[in-house]
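A protein chain is absent from this complex, but the other protein chains hold their places.
The first chain written gets the first letter, and so on, giving A, B and C; residue counts start at 1 in each chain.
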Amino acid sequence: MIKVQQKDFDYGFEVSALSKGNHSVGGVCAFRGLVRDMVGNKQINNLSLEHYPGMTEKCLSEIEAEAHRRWLLEKTLIIHRYGLLKPGDQIVLVAVSSAHRDAAFEACRFMIDYLKTEAPFWKLESTAENSQWVEAKDKDKQAHSRWLNNLKKDK
Amino acid sequence: MIKVQQKDFDYGFEVSALSKGNHSVGGVCAFRGLVRDMVGNKQINNLSLEHYPGMTEKCLSEIEAEAHRRWLLEKTLIIHRYGLLKPGDQIVLVAVSSAHRDAAFEACRFMIDYLKTEAPFWKLESTAENSQWVEAKDKDKQAHSRWLNNLKKDK
Amino acid sequence: MKIFYFSWVREKVGISNEDFSLPQHVTNIEQLAKFLQSKGGGYSDAFADLSVIKAAVNREHVKLDCAISENDEVAFFPPVTGG
Partner (left out) sequence: MKIFYFSWVREKVGISNEDFSLPQHVTNIEQLAKFLQSKGGGYSDAFADLSVIKAAVNREHVKLDCAISENDEVAFFPPVTGG
């Protein structure tokens, strides 16, 4: 399931839904992303998240579908917020339930790595002085490539 | 923080505590283990978890300390239950908060992999017919060795 | 054709989207970006360096050589930074 929304979400409720009433689930891996107050030596007042409605949903659905093709999973969930957020606020939740923990961990990390480099979101960070668009990180591109390499090895 | 207890725990509350009031946290990775109702083709009625009081706490504290030595983390949490559990019940929670998602994922997986092969817990599975002690899995030993290899590479 | 702009591409162009009639000689994303750049003003600034611009056609990431036609939905933006 994917949810792209401005409003906050109930982390415990959302993650619990991945195993509720399903006793085939042996493990649930969840990643929760939060707004940090410091980036380098800059104090962040707030973060504004812009996205591309329509493409975002399409992209996240494809990431979810790809995870189900690669691993044997019970359920997957991606929630991503947009709009104005402040330090401590939840930005994203990626969660996976599976019979086994390896699949849950791998699929969860795969989904957040792909989301970081593919989902059409852009962050604008505001300090007391100014607002700056966040630059994409090489580290995130590398995390993404890791899965492409894995794919090649599988073949 | 480690908690070894018979009673259930509030997943959402416990994971939220890892980032509450701490705006240095950028990501929280959590693994939740649950009792499955089928193992192979056996229908499980319940699971009884025995442990070694004193050694369990010592062992989990060491795993937690080792995670903090290996990665830059904000907080870590291990909750493990003992006693009589039924399908769908929570057995274990391992959660890690960090400024960055890689450290959170790695440390969380490290802790559950180590816990599986080191923490002194033993599972007795009961079906309608009989009760059997669960056998240790080679897969879990391999998951544990992966981290020993990583350690060697680091040096 | 509908064109969308996001993040600092949107800010530089000055609008978030527009309806656009594709000139006959513009058949791929790179040509469209260069055409927009040639319009001057904010466009010229936004498309000054194509190496820092990404594009989508019909809501899929594409490369600069991706073919486009009148009925496509096109978007230009910097590398994504969600998650």
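In this text, a contact is a pair of C-beta atoms (placed from the backbone, for glycine too) under 8 Å apart; a residue touches a chain by one contact, two chains touch by 3 or more.
Note that this is a predicted model, so its numbers are computed, not measured.
Trainee: What are the shown chains that the left-out chain touches?
Mentor: B
Trainee: Sort through B:65, B:84 or B:136 and give me the one touching the missing partner chain.
Mentor: B:136
Trainee: Which chain B residues touch the hidden chain?
Mentor: 33, 49-52, 54-55, 58-59, 80, 91-92, 112, 115-124, 133-137, 140
Methods note: only the chains that are shown with their structure count from here on.
Trainee: In whole angstrom, what separates the CA-based centres of chain A and chain C?
Mentor: 26
Trainee: Taking each chain's centre as the mean position of its Cα atoms, how many Å separate chain A from chain B?
Mentor: Averaging C-alpha atoms per chain gives centres 23 Å apart.
Trainee: Would you mind listing the residues of chain C that make contact with two or more other chains?
Mentor: Not one residue of chain C touches more than one other chain, so the list is empty.
Trainee: Going through chain A residue by residue, note those that touch at least 2 other chains and give them in order.
Mentor: 33, 112, in rising order.
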